[in-house]
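Handing you a structure now.
With one protein chain withheld, the remaining protein chains of the complex are depicted in position.
Entry: chain A
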Amino acid sequence: MSRKPPRGEYIETDTGNKVARKATLVGTQNIMLGGKTVIQQEVMIRGDLIRSLPSSSSSGGGPPSNTAVAIGRYCFLSRGCCLKPPGRLYKGVFTYMPLRMGDHVFVGQNTVVQAAQIGSHVNIGAQVVVGEFAIIKDFVRILDGSVVPANMVIPSFSIVAGQPAKVIGEVPEGGHDAFELRDLYKSVGNNPQPAPS
């Protein structure tokens, strides 16, 4: 659904998502995009890895959906990154669990994300590996090259780095605005606007 007759680099949807034509989205029916999300070239989202167990009563009162990857608004997936739902044995059966991502999440180049949950206003750098079932809360910055171990919980306002990643600092009070991705969203697409100075 490109708006312009000439094929642009991106497909722009009605809700404002900008998806590069060269991105690989597997199982698109299981990928939820909140809108205004940018997906760059060579990004891979594994929507085919859905929960293989019927979501029973034990999994809470959530709606019985087949969502594998849920992404909020104003997320930015840089070139070459990969979102893959985490999987594990559950009652003797291997199953994948959904990957949920909040708003204003930046994922750097060539980063692999297998987290269970990522909050809002999260900045994940380039060449990062986020291990399976990691939980990342709001306002977290993960520096380039970090390896977040599986099952790790990163509390809000943490700056995380290292292999394995550990909390190395705190996001200062004045640094919250830096997580906003609205301007970045405008700067890409088929007719990008220059970033305001």
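Keep in mind that, in the parts below, contacts are C-beta pairs under 8 Å (C-beta built on N, C-alpha and C of every residue); 3 or more make two chains touch, one makes a residue touch a chain; residues count from 1.
As a working rule, contacts and distances are computed from a predicted model.
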Omitted chain, identified by the protein name its UniProt record gives, among "NADH-ubiquinone oxidoreductase chain 4L", "Eukaryotic translation initiation factor 3 subunit B", "NEDD8-activating enzyme E1 regulatory subunit" or "Dynactin subunit 4": "Dynactin subunit 4"
Candidates A:11, A:112, A:150 or A:188 - the one touching the absent chain: A:150
Chain A residues that touch the omitted chain in the full complex: 58, 88-91, 131-133, 137-139, 147, 149-158, 164, 166-167, 172-175, 177-178, 197
